[in-house]
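Take a look at the structure below.
Yeah, one chain of the complex is gone here, protein chain that is, but the others are all in their spots.
On to subunit A.
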Amino acid sequence: MSGRVLVGVKRVIDYAVKIRVRPDKTGVVTDGVKHSMNPFCEIAVEEAVKLKEKKLIKEVVAVSCGPQQAQETIRTALAMGADRGIHVEVTGKDYDTLGPLQVSKILAALAKKEDAQLVILGKQAIDDDCNQTGQMTAALLDWPQGTFASEVSMEGDKVKVVREIDGGLETVKINIPAVVTADLRLNTPRYATLPNIMKAKKKKIANVKPADLGVDLTSRLEVLRVDEPPQRQAGMKVETVDDLVGKLKETGHI
């Protein structure tokens, strides 16, 4: 067992920022807007570092796909305790159309290349809310998956994952190598403190191009338009049940 864990981290618009749709309706304004690491990715990094501190794994590798600024996100992961980083360079139009399918192909290729025994990702990104990358990565690798993890424990050559599902909690035991996606209650991520940021500057970040991994970035999806949600219309008050039925008939609802 290589003892290596691959953690994917995504740079997203900070959750507290008010999003604005671009005037040309092709997307949202990102220029100069505050970005930070996707909160679920923070939880994923924390879990990987915890496993390393418990000496259950040997090395944590942080991966991010994107332009130059993605390196800041990798630095934060390094400051939290990852050992080295991989920056998969995706820029311009390719970055605008980058989605779970291409990212999962990249992660699958890297997982094989790095001989990872575990791939830990956030369950979803807060910008697109796709909740697909983890699942697709597992399928491409033909590895078992433990998604929406609220508890992860290593038991020999298996991983026990407690999953948060609609009805409650489900516990699965899956063979290593596997893909795990982190849910909110898995852990509380540590802060990336200044001394660690300074130390992280000395850790290595390798530069890789998707073509080097044999991945084709062409998107199968085309974004036609991005709009703000419709303005909430004022409601109407009625006095009696008959009025209500009448109004509903009037507006064609029944």
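Keep in mind that, in the parts below, a contact is a pair of C-beta atoms (placed from the backbone, for glycine too) under 8 Å apart; a residue touches a chain by one contact, two chains touch by 3 or more; residues count from 1.
Definition applied: contacts and distances are computed from a predicted model.
For the omitted chain of this complex, the UniProt record lists the protein as "Electron transfer flavoprotein-ubiquinone oxidoreductase", which is one of "Electron transfer flavoprotein-ubiquinone oxidoreductase", "Sorting nexin", "Cystatin LXN-type domain-containing protein" or "Proteasome assembly chaperone 4". Between the chain not shown and the residues A:Gly92, A:Pro195 or A:Pro229, the one that touches is A:Pro195.
Residue-level contact of subunit A with the missing chain is found at 14-18, 20, 23, 31-34, 36, 188-191, 193-195, 197-198.
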